[in-house]
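Presenting subunit A:
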Amino acid sequence: MNEEVLTILEEITGTDEVKNNLDIDIFAENLLDSLGTIQLLVELEDHFQISIPVSEFDRKQWSTPRKIIQQLKDSQG
Partner candidate 1 sequence: MKSLSPYETPYYFILLIILLLPLILRLLEGKRSMWYQNLLTFFFLILSFGGNNKSQGIALIFYIVWQIALVSTFFWFNQKRGQLFFYSAVLLAILPLIIVKVTPLVTGGISFIGFLGISYLTFKSVQVVMEIHDGVIKEYKISYFLQFLLFFPTISSGPIDRYRRFVGDLENVPERFEYVGLLGKGIQMIFLGFLYKFILGYLLGKQLLPFVASAALAERGFSINLLFYMYVYSMYLFFDFAGYSLFAVGTSYLMGYATPVNFNKPFLSVNIKDFWNRWHMSLSFWFRDYVYMRLVFTLIKKKIFKSRVTASYAGYLGLFLLMGAWHGLTWYYLVYGLYHAGLIILTDRWTRFKRKHQAKIPSSRWTKFLAVGLTFHAVCLSFLIFSGFLDTFFKSLH
Partner candidate 2 sequence: MSFRKNVVKAVGPFLTALVIFAILFLAPFHFGKLSDKKLTEAATSMSLEILKGDTIKNQAVGNIHYLPFFGSSELTRMDSFHPSVLANKYHRPYQPFLLGSAGTQSLTHFLSLQSMGGAAEGKKIVFILSPQWFVSNGVSRGMFAHYYSPLQVYQWLSQTEKPDDSSKYCAKRLLQLSFSQEEESTKKMLVRIAAGEPLTKRQKFICQIQINFLSREDDFFSRFNLISRKDKVETEEKKLPATYDLSRLERVADQQGEKASSDNDFDINNHFYNEKIHRRLKELAGSQQTFDYRSSPEFSDFQLVLDEIAKKKMDVLFVIPPVNERWSNYTGLSAPMLAEFSAKIKQQLTSQGFNNVVDFSDKGKEKYFMEDTIHLGWRGWLALDQNVQIFLEHENVPRYRIDPYYYSKEWQQKKNG
């Protein structure tokens, strides 16, 4: 699953930095804009058959690849 999430992130952000540094702040580094965020949500929904509502998306809790993986595990858990 980790690998899958990181691949999605890499595709959307267009950089492999997200794979190399799991603690990079994707918002502060301007890697993910509003559209990117939506794409991420859509992709995650399609891949993991879970539904993440837009308002759930608190930028602070989803700011790094590691946090994103954690959030996903929580919502699947």
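Going forward, a contact is a pair of C-beta atoms (placed from the backbone, for glycine too) under 8 Å apart; a residue touches a chain by one contact, two chains touch by 3 or more; residues count from 1.
Regarding candidate selection, all candidates are chains of the complex that A comes from, given by their letters.
If you're wondering where the values come from, they're calculated on a predicted model, not measured in any experiment.
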Which numbered candidate touches subunit A here in the complex: 1 or 2?
1
Within their complex, state which residues of subunit A touch candidate 1.
14, 33-35, 37-39, 41-42, 45, 53-57
